[in-house]
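Shown here: the complex without one of its protein chains, the others still in place.
A and B are the chain letters, set down in written order, and residue numbers restart from 1 in every chain.
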Amino acid sequence: MQEIWGGFVRAIDLIITLNAQVVEITTRSLYISLSSAFLAAVICVPLGGLIEFHSFRGKKILVNLIQTLYSLPTVTVGLIVFLLISRSGPLGSLGLLFSPWGMVFGQAILVSPIMIGLTVTALAAVSPQIKDTARSLGATEIQIIVTVINEARQAVMAAVLLGFGRALSEVGVAMMIGGNIRGYTRVLTTSIALETSMGNLELSMALGMILISISLVINLLLNRVQGR
Amino acid sequence: MRMAFLEITDLRKTARQGQSLVDILKGINLTVQRGEVLALIGPTGSGKTTLLRQIGLLDGPTGGRIIFDGVSMAGAGERALLQARRRMAMVFQKPVMFRGSVQGNVSFGLKVRGRNDGERVRSALHAVGLSGYEERDAATLSGGEMQRIALARALVLQPELLLLDEPTANLDPKSAKSIDGIIQSLASENITVIMATHNMQQCRKLADRVAVLLGGRLVKLGRPDEVFGDREVCDQMLCSSDGI
Partner (left out) sequence: MARKILLTALSVLALAVLCCSAVAADGARLKLATTTSLQDTGLLDLVKEKFDEKYNVSLDVVSGGTGIAIQYGERGDVDALLVHDKERELKFIKDGHGLERRCIAYNYFYIIGPKDDPAGIKDMNASQAFAVIMEKGKANANKVKFVSRGDNSGTHSREKQLWKKAGLNYSQVNSSGPWYIDAGQGMGATLNLANEKQGYTLTDMSTFMAYQGNLTLVPLIEGGSDLLNVYVAIAVNPAKHPGVNCTLANQFIDFLVSNEGQDLIAGYGKEKFGRALFSPARGNCTLIGCSDGECAAPTAASCAAA
């Protein structure tokens, strides 16, 4: 108990004095996860639109499969992406392993099922009359999709935010793809894992508290966006 | 003879209702000339909305075909369908509004065509009696206002063919009368109008011809006086006391 309290006090101190290491790691965490959420959103939201607007055989199965992948273990994704982007893998020539770009790529894959699945759900909730109205007013198929996404934008935004939250708080991909390189690919979660294993519990707690605070902000934003 | 503007041949539509398949349109044959005002009447569930959606190219038919201004829409590609749709506009029985302002709603069709013309939006709003509504949030409109905005949203496109599904059903008598005025003036601009209605007086006043639908079949087609003079039609339609 003593230890937890001491760590807590020291953590607060590290945060309010804007400890350089803490600030650096937090910033990196944010931009890597934001980039992966952005990359995933750019691909997954339209993809969700395509799935929702086309009827094809196996659509139900596909959507079920995507929903199953919501809780894809991060280490599994880490391993698969590692094998993909390792120099000996099919995408090896890009040199993405152990770089922030690789992490962005891996996390984007990790959060894709959530973003696609929740986008499909969000779009399915839009009245089919909106589609008919847009079409009757001369919209192209793509314009129709954009219109429907715009109608569901709060729920779609929520999907993107949830993806961002998952990217920010995961450790498997960050560790396996980033390699936890100090000053380059070390982010909040991998730092916590490392510092804890090295017994630097106070720094770990400070970073953990920051992570929780960011998640809290995301959650508040989510509630706001969903109009609760 | 000049080619008809719209030619519908043996149009059929089957839809699934639960476990069973139901024929909603059972072979409709109909020809409409340019500039004509055609009223679709018939009891509820007779297939008026379904037929309008077919003409509006929103659903594919199960059988038969539609020729729009000389071009067959049966088996037409997405491009041809879009081109044809862009010469029409439709106002639904229960219109929905897009999120955002009235301005955004009325200019929707212009924007998807890559145009945006504030002046046209303004005059369309003026035509439906809702001048100055541009900045209103569309979600806060009353039912009647929505219906008129939906009409403005279609009029602003200056379509060659206007499809109206009970355009005055939600309106007070005064507003309904002004809408009737708009339809009359469209006819004088050689715009073709097909409208479904339950209002027989409106029918008499506006329509050049009346088509009577019953159980998915076209049972009578002719000038209003012919149709409403027909005892049999009157019986089937359960003519009410309003003089038909």
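Just so it is clear, contacts are C-beta pairs under 8 Å (C-beta built on N, C-alpha and C of every residue); 3 or more make two chains touch, one makes a residue touch a chain.
Quick caveat: nothing in here was measured; it's all calculated off a predicted structure.
Chemist: When the whole complex is taken into account, which chains on show are touched by the absent chain?
Modeler: Taken over the complete structure, the missing chain's partners among displayed chains are A.
Chemist: Using the definition of touch stated at the top, determine which of A:Leu110, A:Met157, A:Ala174 or A:Ile210 touches the missing chain.
Modeler: Within the whole complex, the residue contacting the unshown chain is A:Met157.
Chemist: From the listed residues A:Val22, A:Val45, A:Val77 or A:Val104, report the one that touches the chain absent from this view.
Modeler: Only one of A:Val22, A:Val45, A:Val77 or A:Val104 touches the chain omitted from view, namely A:Val104.
Chemist: Which parts of subunit A are in contact with the chain that was left out?
Modeler: Considering the whole complex, subunit A reaches the absent chain at 30-32, 34-35, 37-38, 41, 86-89, 92-93, 95, 97-98, 100-101, 104, 153-154, 157, 160-161, 179-185, 197-199, 221, 224-225, 227.
Here, only the chains that are shown with their structure count from here on.
Chemist: As a quick test, compute the distance in whole Å between the mean CA positions of subunit A and subunit B.
Modeler: 47
Chemist: Which subunit B residues qualify as touching subunit A in the complex?
Modeler: Its residues touching subunit A are 53, 56, 58, 78, 82, 85-86, 88-90, 92, 94-96, 98-99, 108-109, 112-113, 153-154, 157, 163.
Chemist: So in the complex, which bits of subunit A are touching subunit B?
Modeler: 127, 129-130, 132-141, 143, 147, 150-151, 153
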